[in-house]
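Every protein chain except one is present and positioned as in the full complex.
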Amino acid sequence: MFEWKLALEAIGMVIYATFMGFIFMGIERKAMARIQRRVGPPIYQPIIDTLKLLGKKESVSHGFIYDFGPVFALGASIAALLFIPLANFQLFSSNADLIVVAYLLEVPMLGIMLGAMSSGNPYSAVGVQRGLLTMVAMQLPYGLALIAIAQYWGTFKLNSIVALQQLHGWSITVPALLLAFIVFDIVFQAMLGLEPFDIITAPAEISMGPMVEYGGKHAALLFTQHAVQLFAETAFFAVLFLGGASNLLELLIKQIAVLFIAIFIASIYPRFTIDQAAKFFWKWPTILGIIAVILAGW
Amino acid sequence: MAVTDNEVKNKVESTQKAPQDTQNAKPELPNTKEGRLVKELLEKAPYAEGSVRREKRIEFRVPAERIHEFLEIASEKFEMLMQISVVDWLKEGEFELVYQLWSVSESVHAFVKTRISRENAKMPTVMDIWPVAETYEREAHEFFGIIFEGNPRLGPFILEPREYEKHPLRKDFNTLSYVKTIYGEDFDRYDESKTNYVI
Amino acid sequence: MSLEVPRELREEARKHDMYLTPIAKDTYELFFGPQHMATENFSIILKMDGNRVEKAIVNPGFLHRGFEKLAEQRPYFTNIALLLRICVPESDVPENIYSMAVDEIVGWEVPERAIWIRTVVLEMARVSSWMFWIMGFGNEIGLYTAGQWAAAYRERLMRLFEELTGGRVYHIYTVPGGVRRDIPGDKWLRQLRDTVEYIKSKLKDFDEILFDNYITFERTEGVGVMDKRFALKHAVTGPNLRAVGVPYDVRKDDPYYLYPELDFEVPVLKEGDSLARVLVRRYELEQDLYILEQLLDMGPPSGPYMVQDPKLKNLPRFKVPAGDAYAHVESTKGDFGAYVVSDGSHKPYRVHVRGPSQSHGVTVLEELLKGARLADVPVILKTLDNCPPDIDR
Amino acid sequence: MTMPARVVGEEKVKLKKSFVKPWIGIKYLFKKPVTIKIPFEKIEPAPKYRGFHTLDWKKCVGCNFCGQICPARAIEMTWLEVEGKMEKRPHPKIDYGRCTFCQFCVDVCPTGALGFTESYILTTDGTEDALELFNWVPIHPDKVRELNEAYGDYRFPVVRIEKLGDGTYRYHLRNGEVFEFKILGYGIRPPKKPTPAKPATEATANKETTKPAEKKESKPAEKKE
Partner (left out) sequence: MGGDFISYELKEFKLFEPLFRWARKKSIWLVAFCTGCGGIEMPPLVTARYDIERFGMMPNPAPRMADLFLITGYVTPKTLKRIIITYELMPDPKYILAHGSCPINGGVYWDSYNVVKQLDKYIPIDVAIAGCMPRPEAVMDGIREIMRKIENGEADGWRRYRENYEWYRKNQDELFGEGWRERDAKRWLAWL
């Protein structure tokens, strides 16, 4: 039997997530503009941008994979979103959805890489190389942070993690998980592609990297994907460390809090080079992550 | 103060490589930093003529065939080659090359002037003394068509091949007529009488 | 296709703790510019080997307008409106060198007031150019915040320029024999002092966010290293030369205008890497603000702002005696010089401008880029402060 | 000439790197932006900003000093006929497709006829009719000043220049006034015959004036068909 209610709910959630994701992007641009002492664009600007990109004509395609990449990325982002408990809503659930979400949040990057690689632009190729290396580099601290979480709460189920946090207090109140929080926050910066880890799309170096060949509707799709991804990642962050949420408003507040940390870091630090970033990831966040894991397992 | 007319105009003598040319130089070297510097260099290179123009500006005239030798000697005192300026003296049929040197240790600027014939202009490169001369020579080659023997990168540098072939900074290159052939006549709507317009 | 990595490349790699794998040498060509954020209409063709630049070929000429030819076809005064376009961010410098050279040929004693104004204008141009450089550097390394601030603060100087000269970017202000307009009044001087104070107070912000920043250090330390001999042989001037330990500053070594009477220091570092260049520039900005303060304390001398010469009655056909002269000033990019030859007519016989980027923007850049990482390319470009119109003219 | 303490010590130039200090920069999040919100706020250009030209036709003696000094040769002396009466002297016609706004022409003007205002905005679409605006004989300074005071947005005082067949130009000023004159010819010397027929001496100049217009008009038209 097809569950109409659930399907509607899922669609509604995706739409809500996309919309809020766009607004988050707007907040990001606006807040950065304010730190830069200017007014900045209106908060709904990313929606207009996407709309405009949708209305553009595109005559160039670099083959099937090029078209498939953004779709693949968007699909993965939406899938990840549906695994995350957003307030009372969680479409899919499994025994180890922590790992599933963590994995699915990585996939979009691969999708973009896939498409970018087939565009044949050397800047894209360099961007892809950088993206893959960043991914490899951040896996280690990322994994360690997740292990610390799982170890402390003793479960891989996001639902249970939220429930346990509601009972025993948020994750960041635990010293071990505070370290994991810091580690995760650094990784988070790279996942969002913000400074100091916006190495993939470094405009002054490789002019947008993987996105250099994407324009028009492809770019609109990538924008949408980025919005969903932003929403999913902030939600994931909030669920893991800020005690989840019982309603969407609470979740929203937590997500925005998370976002602002990212914005602050992004607006005051320049960009690392790729080798420095890799070295950095394998140094401080890894050490902190290991300490967190050890403390959590104590 | 500036140099006088005849100094610039009567350049023909300087190309004759008579080392002890009489009219200029020696006795009037003042006993300053600059004067001593000129004296010192002239002792090593007697074929050149030297004079002090003003404070911190000295001037040498060197025959073209010994320019490399002279600059090699000069490079001990003058660490930097600031520029190679080419002046196209159309009437005399000569290019004047001015090597602008700067001495960091002495804070003196030196003009080393030499003249070569306009036709088939060739010079030895000074890349081995100052590697930066590569750029200057490429530029001089491009704009004037002087060939610097030994510079491997002569060719279109700033200009595109079509303009490069014309060597546009030569005095006999007429910009306006060239522009008309390339970009069409319709851009210039004005009369070209020299009495009405200075330009 | 050799499997051997060149020795200097290996050394460079060791310096950055990054060894190049000798296998699978995938070289490709990367066209860096002109449609690129880091290069302002300037192109570098990079032969890349993975993440490393194997060979760089500078391809200038996108901005070539043939100024030197055009200047031969225009009367002396008019050339000011043309030659200042050689250095766009600091357009007063070409004006001044040309005017100085013509002054020398004619033998004019420029009035004191004009000298004072010219000095102030040059220093203001330097400060605004530094602000512009901070912006560019910030954008290059990805710190947009500092760049935005710097560009905003620069607007104050632009406003002052506008009031003094009547133009925002192209001032067309310094002419042979003096300047074109008088100072608008004491209000302008007060505003200038306020602006100097304002920028001075904001320097701390830039220090905090940009120059003290951990990642700025990471990005610039040990990148694009020059040594002293190399720099001198390549005629590198300005802050780039001072960053390798040579205290050469035209304002000290060949003083012009009021600089002999002013008290300022020349920062010198020995490292010769990008970081040294950045720090030297930062200190010079401080010094320039200090110089402006001194000039304001001195106050403009009274008198005319233009040479009184009956020959100036017929400006279009104003003739200059035959002769030649070389004048140079210290710009933010380096030693900016002009060689003017006159044959006694109303147009210069030859004007040759020496842009500092000519020496550090071609061969030096090519050398420094060899073995640099791709991410270092904009950093090297910007710390050398390469200005494409200098090269192209 | 060298002064004491000319080289500053390294310790003064060098800085210490820091992870924490950049965080101070966030304080600007809560401060007022420095942006000038242009459509709502206005920036006045500085007094004596070098903008568009003005010309007092009464004062102009047609000496062509302005044309001689102009680095862009944007100035062209024009013989005009206002209300059926030919002006005694040629007047400069200025091409803003050439002008560099150096105002050397204003400096050399012996009678002070040529002047400039602070107006600087001239926005057109690139069509041929609109580009007529870029080539005008400046109008009287009082008129420009009056328009500037009325609107205060530093725009070009003329909205549209209508070019009629017989060399008549009609300036539509911003406040709706129309100003009409006829161009008889170009150059220093007066045209031989101030009639609609093309003067023989100025044939080349005249031909060249009209040529770009014809050419451009012909091209998109023929393509669009």
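Letters A, B, C and D mark the chains in the order given here, with residues in each chain numbered from 1 onward.
The rule is short, and it goes like this: contacts are C-beta pairs under 8 Å (C-beta built on N, C-alpha and C of every residue); 3 or more make two chains touch, one makes a residue touch a chain.
The structure presented is a predicted model; accordingly, all values stated were derived computationally and were not measured.
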Where the missing chain makes contact, among the chains that are shown: A, B, C, D
Listed residues C:Val58, C:Ile115, C:Met135 or C:Ile391, member touching the removed chain: C:Met135
Options A:Gln151, A:Gln189 or A:Ser207, residue touching the unrepresented chain: A:Ser207
Positions on chain B where the hidden chain makes contact: 159-160, 162-163, 166, 168, 173, 175-176, 178-179, 182-184, 186-188, 199
Interface with the unshown chain - residue positions in chain A: 29, 33, 36-42, 45, 48-49, 51-61, 67-68, 70-71, 120-123, 203-204, 207-208, 211-219, 221
On chain D, residues whose C-beta touches the chain left out of the figure: 33-39, 43, 45, 71-73, 95-101, 120-126, 130-131, 134, 154, 156, 212, 216, 219-220, 222-224
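As a convention for this text, only the chains that are shown with their structure count from here on.
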Greatest separation from chain C - chain, by CA centre: A
Which of C-D and A-C has more C-beta pairs touching across its chains: C-D
Length of the line joining the C-alpha centres of chain A and chain B, rounded to whole Å: 62
Averaged-CA centre spacing for the pair chain D and chain C, given as whole angstrom: 30
Whole-Å gap between the CA centroids of chain A and chain C: 42
Chain A residues counted as touching two or more neighbouring chains: 35-38, 267-269
Numbers and ranges of chain C residues touching at least 2 other chains: 74-75, 78, 145, 149, 152, 209, 213-214, 216, 253, 316-317
Interfacial residue positions of chain B with respect to chain C in the complex: 1-5, 7-9, 56-57, 79-83, 85-88, 98, 100, 102, 104, 107, 109, 111, 130-132, 134-136, 139, 143, 157-160, 168-169, 171, 173, 175, 198-199
Chain B-facing residues of chain C, complex: 60-61, 64, 66, 68-70, 72-75, 78, 104-107, 232-235, 237, 246, 248, 253-254, 316-317, 321-326, 328, 335, 337, 339, 341, 343-344, 346-347, 349-350, 352, 354, 358-359, 362-364, 391-392
Complex interface listing, chain D residues touching chain A: 22-23, 25-26, 28-29, 31, 33-35, 37
